[in-house]
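Written below as structure tokens is the structure these notes are about.
Note that one protein chain is taken out, while the other chains of the complex remain in position.
Let's look at chain A:
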Amino acid sequence: MVKITYIEFDGKRNVVDVPANSTVMEGARDNNIRGIEADCGGACACSTCHIYVDPDWVDKLPKKDPVEEEMLDFALGCDALRSRLACQIRIKKSLEGLIVELPEKQI
């Protein structure tokens, strides 16, 4: 298990344990965290699991692939630096302590 902090749009902090090999999206979904929809279930097809990564973590995450990059471009309130699709971030030990913020709305 890896500890991830999800901050909802109204500031509510949720620190939850997420299993390795799942994704940041699945951690939010399985813990009833508000702010993502994840309609496609993690196929990088819908762009409804947009989150903001804490600035200190941006460089520690694997780079966006081109599909994620293009999809994100259309996310509501996209931030070139901090925005990611949560379904594309695989959970692993090195992400212990990761902090992400969720938007109020997707798309």
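As a working rule, contacts are C-beta pairs under 8 Å (C-beta built on N, C-alpha and C of every residue); 3 or more make two chains touch, one makes a residue touch a chain; residues count from 1.
Everything below uses one rule, namely that contacts and distances are computed from a predicted model.
The unshown chain of the complex is recorded in UniProt as "NAD(P)/FAD-dependent oxidoreductase", chosen from "NAD(P)/FAD-dependent oxidoreductase", "Hydroxymethylpyrimidine ABC transporter, ATPase component", "Cytochrome P450" or "Protocatechuate 3,4-dioxygenase".
Summary of contacts with the chain left out: across A:47, A:83 or A:106, the touching residue is A:47. In the full complex, the hidden chain is touched by chain A at residues 21-22, 26, 29-30, 32, 39-47, 66-67, 70-71, 73-74.
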